[in-house]
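As you look at this complex, bear in mind that one protein chain is not there, while each of the others sits in place.
Per-chain numbering from 1; labels A and B assigned in written order.
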Amino acid sequence: MRIPRSPLASRAASAGRSIAAVLPWLGLALLTGCNESTMSTFEGHSDLTKSILDIYGTITWIDTALFILVQGVLIVAVIKFRATGKETELPEQVHGNLPMEIGWTIAPVLILMMIAIPTVSLIFDSQAQAKDGALIVNATGKQWWFQFGFPQYNFETANELHIPLGRQVDIRLQSDNVIHAFWAPQIAAKRDMIPGRVNHITFTADKIGEYLGQCAEYCQDSHALMKFRIEVESSEDFEKWAKAQATPQADTVDDSEGYKAFQGATCVACHAIDGTNAQGHIGPSLTHVGSRKRFAASVLEMNEANLKLWLKDPSAVKPGCKMPNLKLTDEQINTIVPFLQSLK
Amino acid sequence: MATPAHAEPADHPAESSAAYGEMSFGKWILSWIMTSDHKRIGILYGLSALCFFVMGGIEALIIRTQLAQPGQHIVDAATYNALFTMHGTTMIFLGVMPFSAAFFNYMVPLQIGARDVIFPRLNAFSYWLFLCGGIVLNLPFLITPFVDMRVIPDGGWFGYATLTEKAYTPGASIDFWICGLQILGIASMAAGFNFIVTIFNLRAPGMTMLRMPVFTWMTLVVQFLVVLAFPCITIALVLLLFDRLFGTHFYMPEGGGDPLLWQHLFWLFGHPEVYILILPAMGIVSEVLPTFSRKPLFGAPFVIFSGITIGLLGFGVWSHHMFTTGLGAAADASFSVSTMLIAIPTGVKIFNWLATIWGGQLRLTTAMLFSLGFVCMFTMGGLSGIMHASPPVDLQQQDSYFVVAHFHYVLFGGAVFGLLSGIYYWFPKMSGKFLSESWGRWIFGVLFVGFNTTFFPMHIVGAAGMPRRIYTYDAGLGWEIPNMIETVGAFIIAFGVLLFIIDLVRSIRRKELVASANPWDASSLEWLCDSPPKVHNFDITPMVYSERPVWDKNHGPGPGYSLPDSHEHIHIPPPSIWPLLLALSVAWFLASWLMAGQWFEFGVCSAITAAICGFTSCFRWFLEPGH
Partner (left out) sequence: MSSAATADASHGAGHAPAAEYTVTGVPAYKLAMWTFLGSDCFFFGSLIGTYMSSRGKSLNGPYPLDVFAPAVTSCSTFDLLLSSLFMVLAVHYAKIGDIRKFTLWTLATMAGGLIFLGFQAYEFTSFVEEGLTLKSNLFGCTFFVLTGFHGAHVALGVFLLGSLLWAVRTGKLADNGITTEVIGLYWHFVDIVWILIFTLVYLLEFTS
C-alpha cells in the first residue's frame, strides 16, 4: 500500500523518479551493477523508500541547479574580471545594493518551500501508526547481531528477517545495551535502536527479493560486521516459513549425539533451542539455525566449513565477539557442526 | 606611514623582537613561555594547531589505507575505532579551533587598533590550558604500550551514551577523552570572555561596531557561541563522568536515565560548534575577497548580520543530528524547517561574496585562490547539508559516508581552505616575509584536486549504502572503486600539506624582511602596523573614520584614519609565569579524576594538591606588579 502523498510531492515524483537514473548517480549505477542485491539508496522497493526517493530527487535537482548557478557566476567572474596589471583606475567601488539583498534573501525562501512542504508532509505520513493487521516484528539490537521476534507467530530468530509482500510491517526497534541502528536502504530506510525506547519503522514491501541491511550506529568493535538480511516473499511462502520457525525441534533432538555435545560444551548457557532444555538468552536462538542462509550477523555463509571456523574461535571472525572461545576439541566441533546444520 | 626607528620598550628585552639575537637560548625559550603578547600567543596557537593537524591527518591516512580495499587488516577493529575517534576530535578541537584562535589572537587587536587583548595574562592562560588539553587527549598514544586496558579514546567524536558508559567501555579511554575535552572547554571559554570584552572595549576611537572588519565581527559571534555552547558539553561530560565514577544513571535506562539526554546536550553544543569552526573562515574570506578584488565587501552590513543570524539559529537546530532517533513527527518537522532556514543567511553571504568579486580587478594570488576555493567547496558542502535537513532523506544518509562527505566539504573545503587563505594573506604581516606564490599555486592546485578526489566519491559510496565508522567492508557492493579513489586522494592531500609545510619552514628561515606594511593594498588597521608589528603594535592609537581606514587613506575619498599628535603612555604587560602555572594546576586538577577512576584516594589527594597550587597561582597572579 502506498503512502498517500500531497499533490506537490506527487508532482515532484515524476521528476524525482527519472533523476535517480540520470544525474551524478549515473556513475553509481555503473559502478554498482544493477540487479544484484546492494545497499544502494537509489533503488526503492517499498512505499517508504519510494516516497523518500521522490524528495531525494527533488532536492538533488534543486541543489544541482544552485551549485551550477553559484559556480557559474564564480567562474565567469574570475575569467571576466581578472586583473591584467594594466589597469590605471580602480574598479567602481560598489558598497552594496538593497534590492539585490532583498532578492537573494527571498529567493532561497521560495526554493526552500519547495523542499520543506513535501518533506513535512512525508514526515507525518511515514510516521503514522501502523494499521491493524500489520505484521509486527520486535527487532532488538545486540552486540553484534540482530534479534527478530514475531509476537504474532510466537517465535524468535536472528539476523534473517522474512516478510510478506504487500503486507504492512511494523518493526519495533529496541536495544538493551548500546545504541544500534537498523538500516535496510532499499526497503526500510533507517532508525535507531535505543535502550529504553521503542522506535517504529512501518512500510510495505513491493518486490520479492533479498535485501541487505547493516547496523549504522557505531556500537564498538564489530560494528562493521553487524549485518542482516531481509527476504521479501509471497504471503504463502512467508506463512510457510513462519509456521516452520514456530515449530519446536522434535523431542528426538534431546538425546542425539550432537545435542549432548552441544550441552557438554556449555552452549546451552547462552543459546536456546525450542523444544529442548537449552534456554539461554544471551546469544541468538539456534532453534532453526540450519535453515538460515548466513549466520553470525550475516558475516558467514551457513556451511560446514564456516561453522567450524566459528566454533574454533568466534573472535577471529568478529573482533570482540561476546561468544567466547570455548576451546573446543576438533572432536566436539565435528559432532556439534552437523547437529547445528540439522536444525532446519 | 612613517615608522619610527625603534621604539622598543627598553626594560623588556624579553618581549622585544629586536633583542632575540642577543638572547641566550634559555632566555629565549623562557621569553616565549612567559609571554603575554597576543602576537606571540597567536603564533604559539598556530604552530601547535599545525602539529595537531598533521597528527590528525596521519590518523586519517591510516584510516584511508585500511579502507583502500575490502577486507584489509592493516589495523584491527579496536585500533580503527580509536583512530577515527582521535581523528575527529583532534581535527575539530586541536586543529581547526586553535588555528582560528591563532588568527583571533594575532589579528583582532591589530584590526581594532589595540595594543593587546584586554586580559593578556588570561590569554596566555587560555593557550597553555589548550596545550595541556591537547596533550592529555593524546597522552594515551604514549601510555598504551604499558597498560593492559584500552586507553585511547574510542567512543567516536560525539561519544554517544550508553556506549561510553563504564558498562560498555570499561577502560580509561573515555576518561581521557572527557578530561581532555573538559580542559579544552575551559580554555576556549576563558578565551571567549577575553575576546568579547576586548572587542567591545578596546576599539580605537572612531571605530564603531559597523566599522569593524568582518573578520573581527565573525570572531565576536564565534566567541559568543563558545561561551554559550561550551557549558552544555561541560555538563554533558560531568554527568557522564559521574555515571562512570560514582555509578549514577543519568544516561542509563536501567536506572531510569535516558541515553538521548546525552545526545541533546551534546548537539546543543555540537551544532553551534560547527559554526564556531566555519565562521572564522567566513570572516577571513570576507577580508581576502575584497582585498584582491580591489573593491569593498559587497553589502558588508548584510554579511555581518547574516553571521549573527547564523549564530542565533545555530542554537535552534541541534536535533537535526537526531532525525533517526525517533523524536516524533512534530519535532522532526520543526527541526527540519529551522535547519533549512540557515541556508538563507548563508546564501546571503555567498551571494554577497560573488557580488564582491563581480566587477572587480581580481588578483589571483594564493590567498585569493583559497578563498575562491572556499566559496566553491563550501557551497557544495552546504547544499548536501540541505539534503540532510530533510528528515526522510536523512533516514538514508545519516551515519553513512554521505554525511562524511558533507562534513569534510564544509570542514576541509570550508574551514581549512579559509584558514589556509588566511595564512597566505597574513603571513607577510606576521613575519615580514612572503610565502612563495609560485609554490602556493601548486599547493592550492594539489589540495583542490586531492580534496575533491578524496571526498567527492564519498557521496557515491554513501549513497551506495556504506555506513561510516566501519573498519572493513565486503567486496561486491560497488564500494571498492570509490574507496580506492578516496585513498589515492588522501595521499594527494598529504602531498599538498607536505609541500605547504616545506614552504612554510623555508620562508620562515629566510633572513631578510621584505614585506612592506601593506603589501596587498588592503583596507583594515592591521596593515597600518609594520610587518611584523612592533611589540606595542601602534606607536599612536589611530583615530578611525571609516570601515576601510587604510584603503581610504591611500585611495580616498575620506581620510580613513588619522594619527592624533599625542604622547600617549604605552603600557605593555610584562611577562608572567603564572598563566602557565595556573594552567598546569587546572589541568592537573581535572586529570586527577582520571586517577580517581582507578585509585580513588590517590586521585582525591592529587586533586587537593592541584587545587592548592591553583589558588596559590591565582593569588600570585593577582599580586604581580605591572599588569
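Convention: a contact is a pair of C-beta atoms (placed from the backbone, for glycine too) under 8 Å apart; a residue touches a chain by one contact, two chains touch by 3 or more.
Quick caveat: nothing in here was measured; it's all calculated off a predicted structure.
Engineer: Could you tell me which shown chains are touched by the chain that is not displayed?
Structural biologist: B
Engineer: Out of B:P231, B:G316 or B:P519, which touches the unshown chain?
Structural biologist: From the options B:P231, B:G316 or B:P519, the contact with the absent chain belongs to B:P231.
Engineer: Using the definition of touch stated at the top, determine which of B:P98, B:G159 or B:G192 touches the missing chain.
Structural biologist: Checking the options B:P98, B:G159 or B:G192, the one contacting the hidden chain is B:G192.
Engineer: Of B:M34, B:M55, B:I118 or B:A591, which residue touches the hidden chain?
Structural biologist: B:I118
Engineer: Taking the entire complex into account, which one of B:P574, B:G597 or B:G614 touches the absent chain?
Structural biologist: If we include the chain that is not displayed, B:P574 is the one touching it.
Engineer: On chain B, where is the contact patch with the chain that was removed from view?
Structural biologist: Residues touching the hidden chain, for chain B, are 2, 4-5, 7-9, 11-12, 118-119, 189, 192-194, 196-197, 200-203, 205, 207, 227-232, 234-236, 238-239, 242, 246-250, 255-258, 261, 265, 268, 535-536, 539-540, 563, 565-574, 619, 622-627.
The rule we apply is simple: only the chains that are shown with their structure count from here on.
Engineer: So, what's the distance in Å between the C-alpha centres of chain B and chain A?
Structural biologist: 36
Engineer: Spell out the residues on chain B that touch chain A in their complex, using ranges where they run on.
Structural biologist: Touching chain A: residues 76-78, 81, 154, 156, 160, 162-163, 168-169, 253, 257-260, 293-296, 298-302, 324-326, 328-329, 332-333, 336-337, 340-341, 343-344, 347-348, 350-352, 354-355, 357-364, 372, 375-376, 379-380, 383-384, 386-387, 389-393, 395-400, 459-460, 463-473, 476-478, 481-482, 555 of chain B.
Engineer: Which residues of chain A touch chain B in the complex?
Structural biologist: 24-25, 27-28, 31-33, 36, 38-42, 49, 51-52, 55-56, 59-60, 63, 66-67, 70-71, 73-74, 77-78, 81-83, 87, 90-97, 100-101, 104-105, 108-109, 112, 115-116, 119-120, 122-124, 126-127, 173, 177-179, 181, 183, 185, 189-192, 194-197, 199-200, 212, 214-225, 319-320
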